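Contents: one structure, followed by commentary.
The block that comes next holds subunit A.
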Amino acid sequence: MADIKVAAYICKGCGLGERLDTDALVKTAQKDGKVPLAKSHEFLCNADGVAMIKNDIANEGVTHIMIGACSRRAKTEAFHFPEHAVARANLREGVVWIRPDTEEARETTQEMAEDYIRMGCAEVKAMTAPAGNLNTGGSKTLLVVGGGVTGMTTAIEASKTGYPVVLVEKSGALGGWAGKLYKRTPVHEPYKSPADTGVADLVSQVQADSNIKVYLNATIAKTDGAPGRFVVDVATESGATHTEDIGAIVQATGFTLYDMNKLPELGGGKSPNVVDQAGLEALAAAAAEGDGVIRRPSDGQPVKSVVFVQCAGQRDTTGQHLSYCSGFCCNASIKQAMYFKDTNPAVDTTIIYTDLRTPGNGEDFYRSAQEKGVIFTKGKVAEVLPTGNTSTVKFNDLILGDTDAAMVDVDLVVLATGQVANSGINIDALAATAEEEGAVEVKPISILNLTYRQGKDVPQLKQGFTDSHFICFPYETRRTGIYTAGPVRRPMDIAQAREDATGAALKAIQALENAELGRAAHPRSGDLSFPKVRLEGCTQCKRCTVECPFGAIDEDEKRFPVFNESRCRRCGTCMGACPVRVISFENYSVNTVGAQIKAVDIPDEFSEKPRILILACENDAYPALDMAGMNRIEYSAYVRTIPVRCLGSVNTIWITDALNAGYDGVMLMGCKSGDEYQCHFVKGSELGRTRLSKIDDTLKTLNLESERVRDLEVAITDIERLPEMINKYAAELVAVGPSPFKGF
Partner candidate 1 sequence: MTEHVATNETILVVGGGISGMTAALEAAETGKNVVLVEKNPALGGRTSQLYRYFPKLCHPTCGLEINLRRLKGNPRVRLLTLAEVTGIEGSTGNYTATIKVRPRYVNENCTACGECERAVEMKVDDPFNYNLSQHKAAYLPNAMAYPQRYVLDPAIIGTADADRAKAACKYGAIDLDMQEETIQVKAGAVVWATGWQPYDAAKIQPYGYGRFKNVITSVEFERLADLQGPTGGKILRPSDGREAKNIAFIQCAGSRDENHLRHCSRICCMASLKQTHYVREKYPEDGKSTIYYIDIRAIDRFEDFYQKVQADPSVSFIKSKVAKITEDAQGNPVCHGVDTEGYKRYTTPHDLVVLAVGMEPSVKGINIPGHIVADSSGFIEADPANGAVFGAGCASNALDVNRAVQSATAAALRAIQVVNKVAKAEA
Partner candidate 2 sequence: MAKHEYAFYPGCSSQKGASASNYLTSVESMCKTLDVKLTEIPDWNCCGASIGYAEAGELPRHVLNARNFALSEQHLPGQEIVATCAACWLGARETRERLTHSDTLMADTREALKEAGLTINEMPNVRHMVEVLIEDLGFEEMAKHVVRPLEGVKIAGYVGCQTNRPFGVAGESFENPVYLDKMVEMVGAESIPEYEQKVTCCGGALAFSEPEKAQAQIKDIVESAYDHGADMIVTPCPLCQANVEIYQGQINKRYGTKFDIPVMYYSQLMVVAYGGSAKDAALNGQVIKARRLEEIAAKPVKR
């Protein structure tokens, strides 16, 4: 490693100069921080201050920069030195803004500042500026799995952007579900009548595009590698497999209609005159071929009356059927009712619904159906009784309060059953069985056949869908460079699926571009650091390979971890998991944090100055503490806060080191875990907590009180709450008494 030169810069602005003895801080940096170059400046973030630093870099050969000023979240434009290792000691939001401006507070405030300077120097020395991941592939080809509207749209949009595409469709033809439709719901004003599906057009676009290679009757036999360098085996009908180099993957495997045979009480499977929405599309298509009259399957007589049963096997609270709403069915039934009304207004068409769900301009489509004479009845269908060529539909009329209302002599009944995602193997099988939402089919056949140690397919979220759990980041999956789009990740209609497909194409393109540059994907997008492992120290315990929330780490035949950097999201969970501490990042490691912990000056037990270590998640807890500072909310001068990438990256050694060093307590602040987790690394905070749950044993062996470690679930809005919790904890620790390890 090239020799380094560290410089420390202490700002006097924003009241730091008045509230702190900055000369003393400079000395601390030199004496304790052992930095050769330490300066203070009146106003470090202004042009002059920044110029000073740049000058030292240019002329003094400074490689490592420690800035003692405001929070790392502030003044990022000014203190932007991407080629150099930079540490920020938070003297403003972290010290002077959370301490009272009084004589008696002055001493403890100064101590706080000095510790942060020591910590900053220690940290920066343990860092190197990330060089970027060299183990990358440069494939620019997209793999699209699924040849329906979503898949074809992804392929076309990617190709339009200038990227080659390999499209794999398991059936013998492109088109998918939409290909079987007679017509689709309109997407343009005036939203009055069913429109052409546009599938034929998409198919011809795909076929005409030399940039898109289509495999029909084909499946994915094997997916190996990482973004930028996936190697995919495509198995075709003939038995031959073709190997493709792939940069990123979009899975658009769509859905299957919920099986109406599971709804015998609604006549499912009881009569040819009870069909699902697919069944009706077929009848309508057939009619269009002929005289346009939709006929009764049982005897071919023209349909004079048809009833649509909404939410068939959906929005189910009994646990037998789908618990969710498929969103598209109301518009679909309206469309299908129009198939009848547009050809013969005399046909009685009734839609029985509980809540009619036609968002946005769907409301115009709803109105248009009413104008055409489609009858909407708010009710709950109890039973469909087919007899001979007609059926009786018994329902509870919710408006007229008629519990045994009935429609008799109904020629055709259409059950609006929902969408079931074709999402492959549910690799979190445990989660699947615990799924209280109920009877979601678990497809036994893998779709991607990933060679990943953690399983063959993309993890599912809920009810078999692969949707991201994030509201702000809908495309995030737990498999870097693999995105899902269309009804496989959330029930949706054609319009949404096409929008979704276009977005997914962008994410895939982005993933392969950044993989080539060795950059991280969301949420640490652009991060050049990546995990490095000293295999000679590894004990093959497999914790890292099991815990990685993104399945980035495989195992070689000797059970050593194989890091696929381009799959890595840089959360550091592997680092936190490693019992022998052989995993680290260039700018974030067991050492960068450990050194800071050691750097803190621990007063002896008689000083009555306890020390509390706070390890705070940088996404939520740390900003909350910053904002507490901005609001000038005071909290204890005894805490020393270190931001961590994620609670999952917290290695228990930090805690034991701290306690051994004589800290009186350790506070861990991480995001909400569990079902409604808010951790941006999905499982990070949860894994962190699981690890912590075992800390009690460690405490016992050190015979320390369990109060010495405190785990706090934190949201970014806890601006008032955090200072309260900190002060409360500080008081508790006083009660517990000083740590016995002080001064050893």
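The set was built so that all candidates are chains of the complex that A comes from, given by their letters.
By definition in this document, a contact is a pair of C-beta atoms (placed from the backbone, for glycine too) under 8 Å apart; a residue touches a chain by one contact, two chains touch by 3 or more; residues count from 1.
From a predicted model like this one, the values you see are computed outputs, not experimental measurements.
J.: Pick the one that touches subunit A in this complex: which of 1 or 2 is it?
T.: 1
J.: Tell me, which parts of subunit A touch candidate 1 in their complex?
T.: 13-15, 43, 45-46, 70, 73-77, 80, 157, 160-162, 187-189, 315, 317, 323-327, 355-364, 378, 398-401, 437, 462-463, 465, 467, 469-475, 490-492, 496, 499-500, 502-503, 505-507, 509-510, 513-514, 522-523, 525-526, 619-620, 623, 627, 630-631, 671-672, 676, 678, 680, 715-717, 719-720
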